Structures are given as structure tokens and as C-alpha cells.
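Here the complex is missing one protein chain, while the rest keep their positions.
And now, chain A:
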Amino acid sequence: MASAYLTHQQKVLRLYKKSLRHLESWCIFRDKYRFYACLLRARFDENKGEKDMVKATMMLKSGEEEFWANQHPQPYIFPDSPGGTSYERYECYKVPEWVLDHWHPSEKAMYPDYFSKREQWKKLRMQKRSTSLL
């Protein structure tokens, strides 16, 4: 993302994704979920070609309000994502990446494949950092 503002397309796609996830939390049986997901997709598809941005923004706003009214109180959240059970669980055990440079050569000899390519990888990363805009 270059700027902090989302484009209309991005907003619509995010609404679609979160509404599908909440629908999945409501319809726990897979075939029932599939049926209602197809209906939801048809609703998104019929208004897909709207060229008038004012009308499209109004539709997006009403869609967001409908989502807010129909959301699930305890939606399924993946364990590793924010709000999930395993979010940041192993964060205290993660070691920063530069520690690998401080290993003893006898320890480095235990993983020869990785360390032989590590210098190349670091160079690539420096190049990427200097050329990317972020």
C-alpha cells in the first residue's frame, strides 16, 4: 500500500472477505455456507459494473451497515491472527535474525547449506532495501 487511503475497490474487497468470514461463523455446516456464500457473491456481482462513484459509495456504505447489523458476536478467528488464541504466543522465544552472525564457527558448520548462501541473501536484502520505496 503506497498511501494510507484505501481505494474503493479495496474497500469493497475487504467488505466481501469479512462478510464471507462472518457468514462462515454463522453457517457452520459447509454446504449451507456454500449456498449462502454463492448468494452473497451474486449480490456483489450484480452491482459490480456500477460506473457512478457516488452511487457506488452509497452502496458500499449500506453494505457496511448491513454487515455491522448482521455480524457474528464471536466470529471464527484464526489462531495466529490478532484476537486469536495463539496470537504472539511464541513472541518471547523468537530470536532476532542478526544473532545468527554471532554464532561460533563450529555451530555454523552444523548447517553448511544455509550459511553458504547467507552472505548472498544478505546482499540481496541490502539491494532490495535500497531500491524499494518502503
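In this section, a contact is a pair of C-beta atoms (placed from the backbone, for glycine too) under 8 Å apart; a residue touches a chain by one contact, two chains touch by 3 or more; residues count from 1.
Keep this in mind: contacts and distances are computed from a predicted model.
Chemist: So one subunit is absent here. Using its UniProt record, which name fits best from "T-complex protein 1 subunit theta", "Eukaryotic translation initiation factor 3 subunit B", "Queuine tRNA-ribosyltransferase accessory subunit 2" or "Acyl carrier protein"?
Modeler: UniProt lists the chain left out of the view as "Acyl carrier protein".
Chemist: Based on the whole complex, identify which of A:R41, A:K61 or A:K128 touches the chain you can't see.
Modeler: A:R41
Chemist: Since one chain has been left out of the picture, which residues of chain A touch it in the full complex?
Modeler: Touching the chain left out of view, chain A contributes residues 1, 9-10, 13-14, 16-17, 20-21, 41, 44-45, 48, 77-81, 110.
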